[in-house]
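Apart from one protein chain that is not included, each protein chain of the complex appears where it belongs.
What follows is chain A.
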Amino acid sequence: MRELRIHGRGGQGSVTAAELIAVAAFAGGVYAQAFPAFGVERRGAPVQAFVRLSDETIRLRSQVYEPDYIIVQDSTLIRDVNVFAGMKPGGIAIVNTEKSGGYEAPEGVRIITIDATKIALEEIGLPITNTALMGAFAAATGEIDFSALEDAIRGRFEGKLADTNIRSAQRAFEMVKGGNA
């Protein structure tokens, strides 16, 4: 079983990201579970969302404490929350930041930094970074196919909104694939 923990702030779409990653993984024949950990329900408050992926039925219901992967939607969270807590060796951390590096991750954890905010502003016109980070996740981990992710995004959003989000995901996907993140 592989586990993903998404760190974000209320309103950034962390829960949607978890759900769409699960939908895309399920389309690829994997058993998937996605769920949120709501804190206080307000914009800007730190939130977490979780995804589990397995070849077998997932029965476990606890939150994710030892993730294989994390996604950090907002690097200012790193000041307040130990986002790397419990990460497994060999794990991958995808961090949205304009900086490259400068984070102390646990040993054996690979950090991929990507300026998802810039991508989202250019493609969607809003600093909604979740779809770009989903693209980065697909490229970095290989857990989901990009085409399945595209379908999942199109299943959630309509028309132009789907198009711009898919472009955002695609750009991040290609940047990570090409080693430019």
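A few notes on this one:
We take it that a contact is a pair of C-beta atoms (placed from the backbone, for glycine too) under 8 Å apart; a residue touches a chain by one contact, two chains touch by 3 or more; residues count from 1.
FYI, contacts and distances are computed from a predicted model.
Of the names listed as "ABC transporter substrate-binding protein", "Pyruvate synthase subunit PorA", "Phosphatase PAP2 family protein" or "NADH-ubiquinone oxidoreductase chain 4L", the one that matches the UniProt record for the absent chain is "Pyruvate synthase subunit PorA".
Within the whole complex, the absent chain has one touching residue among A:A32, A:V47, A:M87 or A:A132, and that is A:A32. Here one chain is not drawn; of A:I6, A:A22, A:I111 or A:I153, the residue touching it is A:A22.
Seen from chain A, the chain kept out of the figure touches residues 18-19, 22-23, 26, 31-36, 38, 41, 58-63, 65.
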